[in-house]
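For this view, one protein chain was removed and the others were kept in their places.
Moving on, here comes chain A:
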Amino acid sequence: MLLVLSEEHKEHLSFLPQVDAAVVGEFGRIALEFLRRGTSPKIYEGAARKLGVSVEMVQHGVEGLMFLMTESSKHMISEVDFLDSVLVLGFSEELNQILLQLYLQHHAHIRSILSQLPSNQPAYHNLEWRLDVQLASRAVRQQVVPILTLRLLLSGVGDGVCARRGKVLQTDPSTLLHLISTLEGALAAMKSSHARRIFRNIK
């Protein structure tokens, strides 16, 4: 599968051959840093001053690289397809190799960043538990009620903020056994021939 680069994208990237290979490498590093932590206009300004070009050109260059990296990581294109895709840019062989290395080294990480974006449902992070025995309350003295207090930690709740949220819950021993057997059923469904057939065929 080849990437189809828009004219605008090509124009933004056309800034890259005008600078040193080392600078392109540096842009690549910045692009990945921005993908991880978000952009920072100060860095654009600093780089523009050093290179003696406009801030806009630097910004377009870096963002063009970011887009190139995310698009190719999104489709997980092969090495050959990546090189063929950037061929239309008319860059030197050396520059193409720099871009390829950047892609090969970081595509797994970029995919993991991208895969966090669409998840709007909280995801399981951890479970802490404690066995309590209720001995007395205002209404009844002398009780022996075993209770399991659980703290369920969920991560990634809304707005792309990686906030962890703990929820304190409790249950009784017989429900606990029921939960275990139900969830073991869920795990067993993974290994069923039906599920395995689907996993094998959708590739």
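The definition used in the following text is that contacts are C-beta pairs under 8 Å (C-beta built on N, C-alpha and C of every residue); 3 or more make two chains touch, one makes a residue touch a chain; residues count from 1.
Please note the rule applied: contacts and distances are computed from a predicted model.
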- Options "LSM complex subunit LSm2", "Small ribosomal subunit protein mS23", "COMM domain-containing protein 3" or "LSM complex subunit LSM3": UniProt name of the undisplayed chain: "COMM domain-containing protein 3"
- Which of A:Val4, A:Ala22 or A:Ala186 contacts the chain that the document leaves out: A:Ala186
- Of A:Val4, A:Ala22 or A:Leu117, which residue touches the hidden chain? A:Leu117
- Message: Using the document's contact rule, name the residues of chain A that touch the chain not shown here.
- Response: 73-76, 111, 114-115, 117-119, 121-124, 126-127, 129, 131, 133-134, 137-143, 145-150, 152, 154, 167-173, 175-180, 182-187, 189-190, 195, 198-199, 202-203
